[in-house]
Structure formats: C-alpha cells, structure tokens
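Other chains of the complex are left out, but the ones given are in their true place.
In this document, chain identifiers A, B and C correspond to the written order of the chains, with residue numbering beginning at 1 in each.
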Amino acid sequence: MRRVRAVLVAIPLLLGCLRGQDQPAEAGRLEDLRGKTVLVFTPHPDDDVFGAGGTIALLNRNHNKVFIVIYTNDDKGSYDPEMNSQRLAGIRKAEEEVSEGLLGTAKENIRWMGYDDGMLEYAPQPKLTEEATAIIRRIRPDVLLSVDPGEWYERWHKTDHRMAAFNTIDAVRAAEFWLYFPNQRLQQGLEPYRVPLMYFFYPSPQEANYWVDIDSVMDLKIEAALKQVSQFEPAVNKYRADWAPDDLARATAMMKHEQPRKDGHYVEAFRRATGFNQY
Amino acid sequence: MRRVRAVLVAIPLLLGCLRGQDQPAEAGRLEDLRGKTVLVFTPHPDDDVFGAGGTIALLNRNHNKVFIVIYTNDDKGSYDPEMNSQRLAGIRKAEEEVSEGLLGTAKENIRWMGYDDGMLEYAPQPKLTEEATAIIRRIRPDVLLSVDPGEWYERWHKTDHRMAAFNTIDAVRAAEFWLYFPNQRLQQGLEPYRVPLMYFFYPSPQEANYWVDIDSVMDLKIEAALKQVSQFEPAVNKYRADWAPDDLARATAMMKHEQPRKDGHYVEAFRRATGFNQY
Amino acid sequence: MRRVRAVLVAIPLLLGCLRGQDQPAEAGRLEDLRGKTVLVFTPHPDDDVFGAGGTIALLNRNHNKVFIVIYTNDDKGSYDPEMNSQRLAGIRKAEEEVSEGLLGTAKENIRWMGYDDGMLEYAPQPKLTEEATAIIRRIRPDVLLSVDPGEWYERWHKTDHRMAAFNTIDAVRAAEFWLYFPNQRLQQGLEPYRVPLMYFFYPSPQEANYWVDIDSVMDLKIEAALKQVSQFEPAVNKYRADWAPDDLARATAMMKHEQPRKDGHYVEAFRRATGFNQY
C-alpha cells in the first residue's frame, strides 16, 4: 500500500468522525465548475441520466467538456418476446445519444466499452480495469463521476452496478501509478494521471453527502430521460419507438414525483470523495 | 438498466425513508398463504431448516407446494479424521431428506445443484446463474425464499453463503428477461418469469423487517434440525448416525434457548422485498 | 454448513444484541499474552506496521513468537517515472524487513506469498485459499491478526485489501476441516487446526471493539513505519533511500498527529472475534 494514502486515511479509518457531514468548501461547488473536463462512467446507457442527468446538463451549460463512458450495451432489458439482442442494443444506443444530446453532450464524447448487458461481472479481469485506466489516462479529467462503490462496505450486490462501481475506482487507483499496465505508457504514450475530484451517484441514503440543486434543468432532465422510450412501459413490454401522449404524460408525472427533493428543491444526491482518502 | 426499475427505486435509493419499518399489508402474511408455489434456495442442506424451518413447516401445513434447491453437497464439514467426502455427502443428503420430510416437504421436491461444499464461489460464472434461472423459470414460484444478499451493502464475506445469496438474486433478475440465456426458451421451452415476492432469511439484525411466529411448530423445527446429526457434537467430531439420549437432550435445550423470540413468541426473522425495488 | 456454527451464530445473527459492546473478559488482553504463537496476515508490506505495529512490538516484547505473512510484493506504488517493478519489489522487501526488525520480528519469520501489487484479486482461486490454509495448519497460531473483512457486510471495495481480508478468513475456516485440501494432510503431513482467537485491524469505525494502548511503543512504531521510506514523500515521487532531516521531522510529526487516541492514550483499533461466531 502506498504510505501517502495510509497517512491520510488513518483518522477517518479509525475514528470515523470527520467524514461527510459538511459540504467541503475548499473545492468549490461541482455545479459551478467552468471549462473543466468531466468524465462520467455509467454501467448502462441511462444510469448517467437518471443518476446525474441534471448535473450533467448544468456542467454542459457551464462550458465544461463532458465525456460519457458506458460499460454495457443494455441488450437484454426488454419484456418484448419479439425483441432480439442485436436490435435492442441498437435502439439503446440511439436513445442514449438523443438523451445525452438533450443534456448538451456531443455524440462524439460518448464512448461504448462494448460489454453485454448483465454480464459485466464476467468481463475478464484485470483487462476491464486496464481498459478503464487507459480511458482515464487519455481523457485526464478534472472531475470523475461514477456509480457509488460504497464508503465502508461494498455497495451493490452482484450486477453490472457493482462491477462498474468497483472497476472505475480500481482504474482511478491504477491510473496514478505508471507501473500499473506499463505498456500503456510505452506503446500508447499514456502518462499516469491522478484524478483530483470524484462524485459518486446512486449513493446509499446513509452515505449521501452532497446534493446538486437541479431546479433549473428539471424539465430538461425528464425530457432527456423519457427519450429512453424502450425502458418505460408500454414500450418495455411491446416495443414502439415513440410515446402515446397519455403514456408520456403519465411517465412525466411519475418522474417528477419521484425525483428527490431537499429543502424545497429538486436535487441529485452524491457521495463526494477527494483523492484516496474517502473511497 | 431497466427504466421500470429505476423509477421504482428512485425514492428509496435517494431518500431511504420508506423501507422496512412497517409490515406491508397489501400482500398478506407469508405464513397465511395457501395453495401457492414456494421456492427455497439454500447454500447448504441445513440452512433452510435453521433459517426458515418453522416457516417451511407452516407453509407445508397450509397446502402450499414447497420446493427446496440446495447449492452444495456439504461434503467437508466434519472434524472426524476417518470421514471422507463421498461418504459425508451421502450422510448429509439422507439427513436433509429426513429433516425436510419432518417439515412436510416431499423428497421429490428437493433438488441438489451438486456443487462441492465451500467451493461455490469458484463455480463457473455465469453458468451458475444460468442454472438457477432455469429452475426459477421452470418452477415459477409465487414466493421465493433465499439467504439474504443484503439491502444496501453486500452481506457475507466470502463463502458459499455469499455466492448463494447473490446468485439467487441474479437469477431472479435474469429470469424476467428472456434475452438472458435465450437458449432456455428455444431449447427447453422455458418462458421468462417475474418472481412477485421474496423473503430473505439470515438477514443482518439491522435489516430484518419481517418476523414469522413459529410457536406452533417450534418443537417440530427442533426435531427436524436435530435430524442433521452429523453437524452436532459429538457426531461432528466422531461420526455416529444416532443420538445418545443425553446429547440429544442437551442439543434440544440449546436450540430452544437460542431460537430468537419477539414479543414473547419464537420467531424466524426475514428481510422482505417485493419486486425490483428492495434488493 | 456446520451445525456447531449455526447454533452459536443464531442469536447474534437474528437479534444482534450481544456483540461488540464489551471487551470480552475471559480471553485475557491481547497485549498481555506471553509465549504464544501469533500469525499476522497483511496485504502489503506496511499494512502490518501501520495497522498493528505497536501491538506487534508489544507482543514481541512479551516473548511471543510473531510470524508475518505478506500477500503482495508492493511493486507498483511509486510515482517515480524511473522506477521499475523488479527494483521496487526489492526496495519494499528490504524496507519491510528493517521495519519489522525494529518491532522485534525476526527476518526468518517473515513469509512472502509472492503476488504482484494490486493484482491479488486476480490470483487464482481457490489456490490462494489453499496456500493460506497450509500456512495456518503449519504455524498453528494461538492468535491470528488480519485485515478486517467486515462483520455484517463486506468491507473494502475491490483491491488487495478485500481479497486479503476475505481469503484469510476463508483459510481460517478451511484449516479446521481436513477435507478442505485433503492433499495437505496426506502429502505434507499438515493436520487440521482451529484458530482460537482473531483480531482484525483496519476495522470500520462503527465496528471497532477493541483498542490496544500503544503509548509505550509509540515512538518505536513511528520509527519503524518511517523506515518504509519509498512510500512517503518525497521518495515516493523520486526515489531516494534515506531521509533528509527536514522531511523526516515533518513525517514524524504527521504520523504522531494522525495516530488515533482514546481516553488520552495512543491506541490501535481492532475488531475482535472469537471462533466462528463473529465473522
């Protein structure tokens, strides 16, 4: 283990009295960043939108450069007995591009890692970490967003969420030290890189420590989310590419109703971590 | 990820204020079910009895059809230096059949998945999930019981318990969507199936949210459990097939003493989950 | 599952009311042991010192026989672009031997399992468990120390820490039953062995239940830790084998500042477990 980490981690590890209660002041607010590079890892093409879509919209508005990396192709989640995996993967890709496009992310900033839905746990290890490490070393983000791996315990029981959460964090660690996957430096010219700031979406309620007010982009977020038609009823049962007006109204209302609120505002919740010390 | 799930999960995920405190009223009590199909997954041939034996007895009494699926053959857990794995597996199988028989489960409703004790973590993945998925799609249970995978964090550190817990839940998810393991539909005629109701035994104390009063079957549960002679002293140290009266009395008293009580009744604790939203 | 375990585990599992609050009286204090065999498993060559170095020093002073087993060679954790893995592994080995030597552990009692840094998760399973099992069966410790696997949930998201934590506990379980890895008995003459007492370092704050007062060895612990020069700034950035006086003073002060205190004393925190029932 790296001592630099052990030192920093010692007090929270043993006493656990300093973490999470307060919003860290020194780093500035995530939603106020400008001109930065933001890298979002998401298990499926929609977790980014559901978990952090409002925040992504705000970051794009503020002229940050947002990259979306999607682990899986989401090619199994349909109840339609006539659907097939090749077609569903195509539908999901198109939906995600429209969805993120509404949030301001350019299509060429979306990267697909190409794993099959529900099978990320069985992707070859540590190859998967090596691939995510290369992405981090290439994009060199100022801020990284990912699905929460948990702070003191392992979050998520077994699915793509868990593997995506752990793998991204493993890649953050590996990216710092060039002796992890040293061929990347030699053969691809990728230098090591330390991610300075991380926000994890989908935190467990007891560990959320950071909330972004998304009032100003709430309608946009819902509109973006609902572009993923195939994941909602009725299209999830029998595919159709568009919404019937009634269904759309119902889904919109449901999404609005379910979006968390805090102090009277729509919010997205995160677990904020900096450096090595809090993950 | 499936949107239908994301929508349902949104509030508990982010606010965490709605789960667990109250017994859900709408579904009725587990122990009052009649004429239903109940599927129990258990890591070893005894966890079903220790964790949910009283409940299983009640379910059988109520003319439900109970199936027991056992992941491992339990062929290593003896301190007897003269024991061998082939013999122990045979002993364990016979004991479990007697034990479940006392609880009312027919021998032909017990299915052995055939993995070796302590080695379930190393069973090939996702083949193990595929096998459990086929079982669910074939039996199509109204209620599923399994060892608890944890709600917000991963329960169990590494052993058969963990793999059994996670694998069963993975199989529940996979069973819904026919594009998981599509050969099962084509070649075996197995249609997708959504499990409506789940109860997890062996919950962590802080997450137990459902208790079944087993006063009326307490003696039966103990009798059934004690049929697994090889797992108790003195037979675990030096195998013998039957009980000396003294040992039996002592073991009976210990089991009675250790069975949890709540509000003056013997109970079995569960974490109750419905649909996608709470696991 | 072994019934003897199920019986013992039943009440804490279901009611959770008995664990951790009180220091167990019957076993005596860890730091008062004399003439015993102590086996420490550590993920990297420094976690033993950071997590339990003071306790190790006290145990050595009390004429216990302390063995250190190190899973990985720590060959990647340097920011120095001129470093290479073969050299770093050599540096780390030498540093650890000096470090543990100061705490009183003989070099011949340090065993290296030989896995590469950051890659323990990918070590072949269950071979890794088999190797740790053989070590336990050979050394037959009165007390075992290891990194905490968590009590109710899985501690650590994915890294060497997690695998080391889980694998050691798996090996403790396997070591008891000779039918796990039976070739060890036949071919190497290794008889099964039950570990009577376990203390886990690096517990989560909410689960620490045992604290060792290390006031009397605090300076020694710091001196030992700082022998691992390569893991501290500035050597972690640009390797040098020794300390500049200024850097040494600064690191010493930082370590002193960060060492947890309890009731006015420097302490090391543990989660204490006995037998099968609490892990």
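Methods note: a residue touches a chain if its C-beta (ideal position, glycine included) is under 8 Å from a C-beta of that chain, and two chains touch if they have at least 3 such contacts.
Predicted model, so just to flag it, every value in this text is computed and none were measured.
Q: Report the copy count for the entire assembly; 3 chains are displayed in place.
A: All together, the file's complex is an assembly of 6 copies.
In this text, only the chains that are shown with their structure count from here on.
Q: If you fit chain A onto chain C using only Cα atoms, how far does it have to rotate, to the nearest 5°?
A: 120
Q: Could the interface between the copies chain B and chain C be described as same, meaning over half of its residue numbers are common to both, or is it different?
A: Chain B vs chain C: different; shared/all numbers falls short of half.
Q: Roughly how far is chain A from chain C, centre to centre by C-alpha average, rounded to an integer in Å?
A: Averaging C-alpha atoms per chain gives centres 34 Å apart.
Q: Using CA atom averages as chain centres, what separation in Å is found between chain B and chain C?
A: 34
Q: Could you pull out the residues of chain B that touch at least 2 other chains?
A: 150, 153-155
Q: Residues of chain A touching chain C in their complex?
A: 1-4, 6-7, 10-17, 125-126, 149-150, 152-155, 165-167, 169-170, 173-174, 176-180, 182, 192, 279
Q: Okay, in this complex, where on chain A does chain B touch?
A: 43-44, 46-47, 50, 74-79, 81, 83-85, 88, 117-119, 121-122, 150, 153-162, 202, 204-206, 208, 225, 228, 231-233, 236, 254-255, 258-260, 269
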